[in-house]
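Every protein chain except one is present and positioned as in the full complex.
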Amino acid sequence: MKSKLRNKILHRIFIGICLIAALAPIYWMFNTSLKSEAEIYFKTPTLWPNKVTLESYKYLLTQTNFLNGIKNSLLIAVFVSLFSIFVAYPAAYVLARLFFKGKKFFSKAVLFTYLLPTSVLYIPLYIFVSRLGLTNNVLGIMLIYPTFTLPYVAWILIPHIASISTALEEAAYIDGCSRFQTMYKIVFPLALPGIISTTIFAFAMCWGEYLYALVNLISSEAQTFPLVLSGLVFGDMPPWNQLMAGAILASIPILIIYLLASSSLVGGATAGGVKE
Amino acid sequence: MKKHKGKLEANTKFAYLVNLPLIVYLCCVLIFPICWGIYISFTNKTIGGDADFVGLKNYARLLHDSEYIRSIVNTLKFTVISIFVKMILGTIMALALNVEFKGRNLCRALLMIPWTLPNIVVVYNWRWIFSSNGGIANHILNSLGFIDKNLVWFGSAGLAMLTIIIANVWRGTPFFGISILAKLQTVPNSYYEAAQIDGANALQRFFFITLPEIKDVIILSAMMSTIWTINEFETVWLLTGGGPNGSTEVMNVYSYKTAMRSMMLGRGIAVSVLALPVFIILISLLTKRMLPEEEGSKKVSKRRRAR
Partner (left out) sequence: MNTKNVKRMTAMATAAVTLAATACTGFGAGLDTVSAAKTTSGDKEITVWVEKVFSDDANALMEERLKAYQEEAGVTVNYEMVGASDFVTMLNATIEAGSNVPDVVSMDTTKILNYYPNIPALDVSDLVDEINTERPYFEASYEGTKIDGVHYYVPYCSSSVMMFVRKDIMEKNGLEIPTTWDEVYSAAEAVSNPGEDFYGLGMGCGENDDDDENTLRQMIWNAGGYLMDADGGITCEDEKVAGIISKFAELYQAEAIPADATTWDAGGNNSSYLAGRTAIVFNAPTLYNALKADEYKELFENTAVLAPPTGSDNGVYMNYNRGFSIMNTCQDVDTASGLIKYLCDKTWYDEYMGSIAPVFAPLFQDETENPSWTEDEVNAQVLKYAQNASGYYGYPVASIAGRAAAAKHYFTFPVGKAFNQVASGAESVENALENMKYDLEDFMDQVG
């Protein structure tokens, strides 16, 4: 009993350390976002602002295109992450479940998009999008982003699907279900915890993307919020308070989505309940 | 035998049919950029200029360029250390979160935040934290008595490398943690209960039950993360710009500087093309690891579990 209590205490301490490591930099962002421009450059940094001011938030929301940027980012990230799941789930499924001709090549080809870094790919992809007349348009970006979300989604889903027992599927076959039906009706719901966490990651990948958005979305109306934020930096003295206010605001949507979804991620043990 | 062959054909048809959207997308969007990139690397193309074929000249020059060699060494250092730390921390984080406790959902959401913040702001934040004028890192180390003189984080080679590693690890650990956690939750409790009855201690339980179950996810995450970390550009470019004196100039920063600052597109892209074999090897290892041959993965994973 004693060792159980000790374990419990150690565990809580460890969680505490994790939280501090993850959140301290974010606290610093928050702290900075509440400071005036002058207080930022104090010789001795203040751990809590001497004078709390919401000026930088106000500036961001009223003087810049930040909200419009958030809207564009949200639109793009939601579309691309859902699109990626629907397009990449079948790939993950067949790779985890089936043996077919050319499987080896197919599995590699999915990952080929990671062969060249974005710092090189952005030029040809820009050329491609501009040939389609989609520059300065969120559609162009929606076309580009799956290049990095699709391989990720396809591959990260494989172990999730592989871990699901085939018993239910086999039973469904006997009941006359087609491959296609079992793929979506049986396996998909069972893989949902994995699918949801993958979707959120895919969402986050699009949410903060910078380089592709930079070259493709030039007009301020079409820009995503990372561009709006980087547009605040002039010369050699970044307005840290405004940047950090933007960071804080930008993390809210993703937190909401994650909190909504996270209750569905608990109790994964039930998913294993049907295992042999 | 005949039946087996028929099944294979049916599978093949099915596999390509359901993946038609993916295949069409990849063909349309990716074939051109990759071919373009490889072609340009064999030319003397500059921004706005014509591309004349120069054979292997760009490559030959790179291999004799000490700055290029240094960028490769830096990339290796950066990648190996970051991945190792992220892997360890991520696994521990997932294990800790797999225990039922009050506020677990909240903790998990909070620990996720680093990964979800837009990279550009995260990088600005680190630059600010480690700034030698008014940065909080120095202030904290100072008041704890670890240092008596302000450290210049972006000034010395070792510290600058440390800052980009910290930035990368801080942002990348939740990815490992959450991926592993998702897998951990599919491990039935009955396994642990059985082990407990057999008198296995925590360490044994980890190595004989947990680890075999999550090994695949760890390796998969590590490989994915390796590919991303080698391809890392934004963090380093915005944090240290490759300095001081090139000590954090990783491959992609070198490539970008050559292509976009000095406008030598051909040579800049050759840097990335030279790294292709590495990625191809990584991808091959990954596919081999994840997709055992023959009967497809389901039997193998079953067999593995039985062992």
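As written, the chains take the letters A and B, and residue 1 is the first residue of each chain.
One rule holds in what follows: a contact is a pair of C-beta atoms (placed from the backbone, for glycine too) under 8 Å apart; a residue touches a chain by one contact, two chains touch by 3 or more.
Source: prediction; values computed, not measured.
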Contact list for the unshown chain, restricted to visible chains: A, B
Among B:I23, B:V54, B:A195 or B:M263, the residue in touch with the chain that has been omitted: B:M263
Interface with the undisplayed chain - residues on subunit A: 36-39, 41-43, 63, 68, 71-72, 74-75, 78-79, 82, 122-123, 126-127, 130-131, 135-139, 192, 196, 211, 214-215, 218-222, 230-231, 233-238, 257, 260-261, 263-264, 267, 270
Missing-partner contacts on subunit B, residue numbers: 46-49, 131-134, 149-150, 152-156, 240-246, 257, 260-265
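What we mean here is this: only the chains that are shown with their structure count from here on.
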Residues of subunit B defined as touching subunit A within the complex: 8-9, 11-12, 14-16, 18-19, 21-22, 25-26, 29-30, 32-34, 36-37, 92-93, 96-97, 99, 101, 104-105, 107-122, 124-126, 128-129, 133-136, 139, 170, 174-175, 178-179, 182-189, 202, 216-217, 220-221, 224, 227-228, 231, 233-234, 252, 255-256, 259, 265, 268-269, 272-273, 276, 279-280, 283-284, 286-287, 290-291, 293-298, 301-302
Subunit B-touching residues of subunit A, taken from the complex the two chains share: 7, 11-12, 14-15, 18-19, 21-23, 25-26, 28-29, 32, 40-45, 86-88, 90-91, 93-104, 106-121, 123-125, 127-128, 143-144, 146-147, 150, 152, 154-156, 158-160, 162-164, 166, 179-180, 183, 193-194, 197, 200-201, 204, 207-208, 210-211, 225-226, 229-230, 233, 238, 240, 243-244, 246-247, 250-251, 254-255, 258-259, 262-263, 265-269, 271-273, 275-276
